[in-house]
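Of the protein chains in this complex, one is absent; all others appear in place.
Chain naming follows the written order as A and B, and within any one chain the residues start at number 1.
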Amino acid sequence: MSARRLRRRIVSGTMTTLVGVLSFVAVLALVLILGHLVAKGASSLDWAFFTKNPVPAGESGGGVANAIVGTGIIVGLAGLIGLPIGIGTGLYLAEYGSGRLGWIVRFVADVLNGTPSIVVGIFAWTWLVKPMGHFSAFAGSMALAALMVPMLARTTEEMVRLVPHSLREAALALGYARWRTSLRVVARTALAGIVTGSLVGIARVAGETAPLLFTALGNLNFSTSVLEPMQTLSLQIYVYATGPFDEWHRMAWAAALVLMGLVLILAIAARWALRSRYGAAR
Amino acid sequence: MAPPADARLQLETVRLTALYGRRAVVKDVSILFPTHTVTALIGPSGCGKTTFLRCLNRMHELSEGGWITGKVLLHGEDIYDHAIDVVQLRRRIGMVFQRPTPFPTMSIYDNVAAGLRVNGGRPRAELDAAVEGALRRAALWDEVKDRLRHSALALSGGQQQRLCVARALAPEPEVLLLDEPTASLDPAGTQHIEELCHELKTRYTIVIVTHNLQQAARVSDYTGFFYLGDLVELGRTEQLFTKPTKEQTEAYITGRFG
Partner (left out) sequence: MAPTAAPEPRWPILRGVNAGDRLYRGALTALALTLPLLLLAVVGELAVSAWPAIRRFGLPFLWTSVWDLVAGVFGAAPMIFGTLASSLLALVIAVPLALGVAIYLTEFAPKWLRQPVSFLVELLAAIPSVVYGLWGIFVLIPFLRTYVVPPLRATLGWTPFLSGVFYGNSLLAGSVILAIMIVPYIAAVSREVLLAVPVSQREAALGMGATRWEAVWTAVVPYGRAGLIGAGILGLGRALGETMAVTMLIGNRHDIGLSVLQPAYTMAAAIANEFSEATTDLYLSALFEVGLILFVITVAVNALARLMIWRVARGTAVGSRAL
């Protein structure tokens, strides 16, 4: 083998190893973060942590029950509003979106998808908090819903577009009306993908903090009223992590572990949904 | 407007021209499809036979820029008339496509029943009978009767295509349009479908588009030869294949082009 060829071989081998190493580093970051969450947070996960509310600053003990429930309520309400609108918009884009309005909606969805969530937060403050005169979980949910809709619109459209055109034709040739074809045949075939997109969207907003800072605000007490400020895990982590007490830091890790657990469950469920449906578009 | 009780079905096109935008792909074609016969449409690729077929159940207008001039008459009524409900029409004229397209999220039973369920609810017993009847007519019943609830995707390609035939037959159409139905099947599957045509023509009027000249000769009573959008020749199959009147027809049949 000539010297030149040998050199090229070496370069190839080295670069191959290098990209492998880079990938390893990237994965390592994830492993480290998850590892630290478990190492520093797991020990604080006791029954009290899940069932008690925060105690006054400086004291020890207490839990994040209000935050867990709050996350559930705010994210749930956001999903209740955001999922139908987002999926409906996605269906519109797939079914009727080849015209000018479709182009506009698609463009707007992309713009909104790239908008920093804090900007959406201050928008929600102006439109919901200021007129109402107080912070509320409702305002927070609306801000999160505003983040969900463009996300879901695009993923739903993409999933529905993957359904082969021939299926649509077969249904129409059978005498299905267009709306029925769109819902009972096309959307149903794409259902696994739509569910995946929804779960991913919910996971993403469950972790959001910035849009909630000026809408739901946070609440040290337990509250289930959507017209009052409410605490979420993300808000709690922020307050505790940036606070002065060691006790708070300890609880921040635990709360982060819980939040990450929730996100992980949703992410895995999303992947599983794609795998288990026969014939669904991959 | 109810047809007389024992009318012979007449499906015919009168000077049918099919266009995409300003481009005519089917030019001035008039064909009468006699009841309970099989008519094959042959011709090289892109000469308009599939487009013509899709005009017969008003699928052509679903394509971008698709429209027609001329008439398509079913029992003397123009199916393109404003008063006609397209959706109801498509239940009277069934279609089977080139590639099998079973609905992936439905079982075999639900696939066959799909065309029946659109018309409002039917009692369970009636549905069962209709599904069984359609599957028997499609010569698929014996192979699937034990797994009606299973996914349609578990069937082989040939079986799936017969499933699509059953699905098209279940709503009891009068006409069956077949667009190259054996193009993606193996020889065994092809043979099944061809046998079906012989059996089905006692109940339905069949129009089949095919690339396969031997298939057209085997299966059909009448054959029409399309070339570049024109209907060059139409006649009884044996006559067209043995003594074609037009030079182009003879050239195509003897394989000089195509």
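Keep in mind that, in the parts below, contacts are C-beta pairs under 8 Å (C-beta built on N, C-alpha and C of every residue); 3 or more make two chains touch, one makes a residue touch a chain.
Predicted model only: the values in this text are computed from it and were never measured.
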From A:L112, A:L191 or A:L220, residue that would touch the chain that is not displayed: A:L112
- request: Write the list of subunit A residues that the hidden chain touches.
  value: 8-9, 11-13, 15-16, 18-23, 25-27, 29-30, 32-33, 36-37, 40, 84-85, 88-89, 91-93, 95-97, 101, 104-105, 108-120, 122-123, 125-127, 146, 149-151, 153-155, 157-158, 177-180, 182-183, 197, 200-201, 203-204, 206-210, 213-214, 234, 237-238, 241-242, 249, 252-253, 256, 259-260, 263-264, 267, 271
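Assume only the chains that are shown with their structure count from here on.
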Message: Could you work out how far the Cα centre of subunit A sits from that of subunit B, in whole Å?
response: 48
- prompt: Where on subunit A does subunit B make contact in their complex?
  reply: 164, 166-167, 169-177, 180, 185, 188-189, 191, 277-280
- prompt: Which residues of subunit B touch subunit A in the complex?
  reply: 57, 59, 62, 87-91, 94-95, 97, 99, 101, 103-105, 114-115, 118-119, 151, 153, 164, 167-168, 171
